[in-house]
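A single protein chain has been omitted from the complex, and every remaining protein chain is retained in its original position.
Moving on to chain A:
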Amino acid sequence: MKFDILTICYIVAAVTFIVGLKMLSSPATARRGNLVAAAGMFIAIVGTIFLYKDEDGLPLHNYAWIFAALIIGAIIGVVAAKKVKMTAMPEMVSFFNGMGGACAALISVIEFDYVFRAAEKMNYVHFSEGVVPGHYLAIVAGSIIGSVSFAGSMVAWGKLNGSFKDVIFKAQHTINLLIFAGVIVLAIITFFAVNAYADYFFIATVILALIYGVLFVLPIGGADMPVVISLLNSFTGVAAACGGFLYNNKAMLTGGILVGAAGTLLTILMCKAMNRSLTNVLIGSFGGNETSG
């Protein structure tokens, strides 16, 4: 019976996310919209902690760890958000976005570890024998997108507070594309790899994704940073949605995809407000002739 209450919590949360986002997009209701979404999030979190049951009907344990982490995170979050200067708001958003990306990536890494260990126990020769392709896709997409978002957001944060300079070198765009292709290839190799090596390939995938995230943001100029942060924001949304697939959790899926879609549109709108195209922002700083981006 308790499980049904959790389902209702998630439905309520999903509705508050939609309504909250809607209210945030109009000046008169924006502040209330933020509170509505926050209330929904609170319900979803509390509901998950106390009512969640896994497939075998077992409740969660490790409560001490969970509460300790929640309290540490909440204290740091409130202090950081309250202390930040008004002018430094966008970099703060970027920082928090990076945290969300890292969170999504870590979830996927742990989930990979479970699948990997299960396959090891069953003595599978190839990693792919132990996992459904769709499940692996959700794991690997979550870890790649989350890592890119984390690394990119951290660079954006560092650039806005002045600790990173724009770095531009020759053929940067080509190198970035190659690295991105490398991430995809490694992700595919992991799936088909001999099980004993699958974890190494997976770790390499994540590391290369982190490198890609850094290189992706490095050349972009400071004035364009809000656009990039918005883009990374929508990436994290998608990464969160991958987590929703992993746990069959509709609140995560709704929130993640909603932000992914709204964030992408918002990115385009921000570009338009600056009279530029997204491609222009992403490759503009080094004036390349390439049109992909």
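FYI, contacts are C-beta pairs under 8 Å (C-beta built on N, C-alpha and C of every residue); 3 or more make two chains touch, one makes a residue touch a chain; residues count from 1.
Please note the rule applied: contacts and distances are computed from a predicted model.
J.: Would you mind picking the UniProt name of the chain not drawn here, from "Fe-S cluster assembly ATP-binding protein", "proton-translocating NAD(P)(+) transhydrogenase", "ABC-2 type transport system permease protein" or "Acetyl-CoA acetyltransferase"?
T.: "proton-translocating NAD(P)(+) transhydrogenase"
J.: Tell me which residue among A:Ile8, A:Ala74 or A:Ala223 touches the hidden chain in the full complex.
T.: Residue touching the absent chain, from the options given: A:Ala74.
J.: Out of A:Lys22, A:His126 or A:Arg276, which touches the unshown chain?
T.: Among A:Lys22, A:His126 or A:Arg276, only A:Lys22 touches the chain that is not shown.
J.: Of the listed residues A:Asn176, A:Thr190 or A:Ser230, which contacts the missing chain in the full complex?
T.: Only one listed residue reaches the unshown chain, and that is A:Ser230.
J.: For a quick check of understanding: of A:Ile8, A:Ile66 or A:Ala171, which residue touches the chain that isn't displayed?
T.: A:Ile66
J.: Just checking the interface: what residues of chain A touch the absent partner chain?
T.: 13, 17-18, 20-22, 24-27, 30-31, 33-35, 37-38, 41, 44-45, 48-49, 52, 54, 59-63, 65-66, 68-70, 72-74, 76-78, 80-82, 84, 86, 89-90, 92-93, 95-97, 99-100, 102-104, 106-107, 109-111, 113-114, 132-135, 226, 229-230, 233-234, 236-237, 239-241, 243-266, 269-270, 273
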